[in-house]
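The complex appears here without one of its protein chains, the remainder shown in place.
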Amino acid sequence: MSITYIEAIKQAQDECLAEDDSVFIYGQDIGNFGGAFKATQGLKKKYPDRVLDAPISEDAMIGVAIGAAINGMKPIIEMQFADFSTVGFNQIVNNAATHYFRTGVPVPMTVRLPSGGTPGSGPFHSQCLESIYSHYPGLVVMTPATIEDAYYMLKEAVQMPDPVIYCEHKFLYRWLKADKLGEPDLPINKARVVRSGKHATIVTYSAMVHEAVRAADALKEESDWDIEVVDLRMVKPIDIDTVLASIARTGRVLVLGEGFPWGGIVAEVVKQIVADGFHLLDAAPKTLNSKDTPIPFHPKLWSTHRPTPQSIAQAMRELLHQ
Amino acid sequence: MSITYIEAIKQAQDECLAEDDSVFIYGQDIGNFGGAFKATQGLKKKYPDRVLDAPISEDAMIGVAIGAAINGMKPIIEMQFADFSTVGFNQIVNNAATHYFRTGVPVPMTVRLPSGGTPGSGPFHSQCLESIYSHYPGLVVMTPATIEDAYYMLKEAVQMPDPVIYCEHKFLYRWLKADKLGEPDLPINKARVVRSGKHATIVTYSAMVHEAVRAADALKEESDWDIEVVDLRMVKPIDIDTVLASIARTGRVLVLGEGFPWGGIVAEVVKQIVADGFHLLDAAPKTLNSKDTPIPFHPKLWSTHRPTPQSIAQAMRELLHQ
Amino acid sequence: MSAPLTLPLQNRNQAISLEGVYAMYKVALKSRMLENKFSSLYKAGKILGGVYVGNGQELISGALGACLRKGTDYYAPLIRDQAGRLAFGESLLDSTRTYLGSVKGPMRGRDGNVHRGRPKEGLFAMISHLGTTASVVSGALMSERIKGTLKGKVGGTCIGDGGTSTGAFHEGVNLAAVEKLPLVVVIANNQYAYSTPNSGQYACEKLIDRAKGYGMEGYSVDGTDIVACLDVVSNAVDRARDGAGPQLIEANFLRLSGHGEHDDAFYVDEAIKQSKLGSDGLVNAKNFLMEKGMLDEKKYQDLHDSLQAEIQEAVAQAQQEPDPDPFKDDWRALSSNLV
Partner (left out) sequence: MSAPLTLPLQNRNQAISLEGVYAMYKVALKSRMLENKFSSLYKAGKILGGVYVGNGQELISGALGACLRKGTDYYAPLIRDQAGRLAFGESLLDSTRTYLGSVKGPMRGRDGNVHRGRPKEGLFAMISHLGTTASVVSGALMSERIKGTLKGKVGGTCIGDGGTSTGAFHEGVNLAAVEKLPLVVVIANNQYAYSTPNSGQYACEKLIDRAKGYGMEGYSVDGTDIVACLDVVSNAVDRARDGAGPQLIEANFLRLSGHGEHDDAFYVDEAIKQSKLGSDGLVNAKNFLMEKGMLDEKKYQDLHDSLQAEIQEAVAQAQQEPDPDPFKDDWRALSSNLV
């Protein structure tokens, strides 16, 4: 009776389909085959008319979702990998995202993006696109880091009247396991203090939440630093109040993300922190992202390219000694 | 014998074609017709084999540029509007941008993006995409604000071994006029202090440089504030040293951009400022961008949506009184 | 006079009556006159954005709009589909208000001219990026199928010769074929995409040669012939409605104006202008109706004057309506309340 992160996603979709006739899922190999990551396994059998295989046409898949959503449905689009959503990019950012503002008619659709790095996946099966989508007005962007968030946030995403970019992290799919699904503890638009501390704060999201906690544990062990970790959960909009409240306690902050270092969520969080919490800061905010190169294939390169508990702990040491 | 910003672009292309047989231009309606903005007018006649009309296929246009660049050419791609480059997005960010890192073979191509807002152009003919492209490793992004930069930067872009996203601002096309082309005064990777001051700095780029200068002039007149204005010129990579040197003089900074407010160049500049110049700051860095909605069509909405000399001056007053 | 026309096309369920042709002509003429008005307003500096008119496209565009049923069907018009919009039932005011930026228009000043729509009434609001409509309409039709309400419903959209070069169009049309959706796609082949002639967009003999490659039924039609347009389009719409799957129509004619009102179209081939392809379908239609006794100069003048008055009124009303007020506007891109 255990549950993993990917099973939580499947269960959420199953219940969405069961509870609401206007929900359907569309994506490549998601029917009989159950999806590249098995997030829809068994669902085609239960809901044969609402779990549909798509041709390799990401642009058109998003177009279909838009037309259906305008027409009262609540489509879920599964991208086979987040990286391939660049092919549907135009329909997402220019059509889905602008529709409500332009016409007053909302577009309740959810795009599931299997995101982030796993060893040996290389430059085109490892990307984090949340920063790119967050840049555009009209999109909600979620980045669940736990089994419960994966489940509850997806269920809310599907019912939300706006287009939601739901970034599920592939590394967490089977790595996160629990005996059972926990209760919801927070509205989805609130950041969560995952680990409390007093010397510094790490603000992060998605898989990096777990790396941050490891780094914090190591620093506790190593030199008795108490590091607070805040999980943003939703990266657009951002619950900056929870972030600022944490910094009010600690005075120091590292903003951490797995994606490319230029612009994006991490820079945006820093921008918002200094805009409203400059006086709270005892030291310059630090940031950590991947390196500014494509994501390398070889695990030895990959594990240096992205932040690790070691590189996070090192950044924290620098922050704490500033 | 006067010259405009768009004529500088045309002249730069003309000379690139004349001086280097490996340069060619590819884009929609750029041949006989001379391009939607006349940036290639007359060039087809002079270089009939190297000024080529493309079908409405932005993805394939970029693919062509990649194949040609790998093969020793230096293609210039004209997008009819920056907004349409979202259709070629995948080839730009995943193919062109990753190629050098993956294979060691550089891709010397230039993508010209007619960018930015003009009244009545609406959500799909007004966008600024420099923030999106800057996010990706492997691209150089230029945003010239003057006639000279338009000219000299384009000439360097074409000769650069990397893919360059060259964002030319449509509002400046005919609005900037000079008697003649000035001499180059700075390497293209250096930011320029456009107006010196001592009380605060505005860091910006592209058309907003001119709005910032107007706001600075107004503040001088109104209350004798001396505002320094720094033009980034190239937004990836960023010359943060010149920005920090200015802040060292003024202690206060507004980072200003025309694009959407979430993430992007403006947030990145703030991130870099606080990382290396936190101790220089007498007040929290401020930022100003467009509103976080699609770009509205109606000039009355549009002129409130984007930063104006008035809203910039207002932000500066708040910054100066912090 | 009300006897149904006998037309050569096979498989046609409906006969086209002379009354039908006349009704369609009125819509096409109204469209032309409305756009002429926009064109003069543009030249007088009274339009805020660009103006892209459908001169030459009125017959094929109007035919599609006329054959679709508002309230039942879906229609995703493109930039030169003023006639189709009117035929589908879009009001003059929706058009004038959008061009003139009235806050009372369907786009409330947030978007302009050809981008307008009323998605809740089955009239989609296009984005500029070409090729994106086929998949959107397909999505609406797929959702009808899921709901079990598809039967008897049709979706229609239009694409230019140039737009067929987009990957988005290919993906959308192919998907509609895979799903066997009742989608009618009109390729309005006006010989140019902006300044680019067909030779710069495709290398096949006729675009309709692509129908087979998509597994669609395909038809060519002379876009300057009102009867043929009505006939071919109504046949295709009927077949789609009856379950024959997606339909592709290529209509050939010439764009009788510049790409937009800023463009003098110096590049248009004189030979095409002089050919049958270059003839004005509206003039042809008028002649046809005169021959058939449905129209004479007096009746035409009356029709013209009454349309002019209608248009004038819609323009005047939009002009006196308020602009959007940036300080009262609800500047929110999301409909959820998350902050």
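In order of appearance the chains are A, B and C, and numbering begins at 1 in each one.
FYI, contacts are C-beta pairs under 8 Å (C-beta built on N, C-alpha and C of every residue); 3 or more make two chains touch, one makes a residue touch a chain.
These numbers come from a predicted model, not from an experiment.
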For the chain not depicted, the shown chains it touches: A, B, C
Full-complex contact with the absent chain, from C:65, C:167, C:278 or C:324: C:167
Among A:13, A:86 or A:287, the residue in touch with the chain that has been omitted: A:86
Among B:13, B:80 or B:94, residue touching the chain not depicted: B:94
Per the touch definition above, residue among A:48, A:72 or A:119 touching the missing chain: A:119
Residue numbers in chain A that touch the chain omitted from display: 28-29, 32-33, 36, 53-57, 59-60, 81, 83-84, 86-87, 119-125, 291-294, 296-301, 303-305
Missing-chain contacts mapped onto chain B: 21-22, 24, 49-50, 52, 54-55, 57-73, 75, 90-91, 94-95, 97-106, 137-138, 140, 160-162, 189, 234, 237
Contacts of chain C with the absent chain, listed as residue ranges: 131, 165-171, 174-175, 177-178, 180, 199-205, 207, 209-216, 245
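Note that only the chains that are shown with their structure count from here on.
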Set of chains whose contacts include both chain C and chain B: A
Most centrally placed chain - per-chain CA mean versus overall CA mean: B
Inter-chain centre distance, chain B versus chain C - centres from mean C-alpha coordinates, in Å: 37
Whole-Å gap separating chain A and chain B, where each centre is the average of the chain's CA atoms: 30
Distance between the centres, which are taken as Cα means, of chain C and chain A, whole angstrom: 41
Junction residues of chain A - those touching two or more other chains: 90, 94, 97-98, 101-102, 137-138
Sites on chain C at which at least two other chains make contact: 107, 110-111, 115, 127, 129, 167-168, 332-333
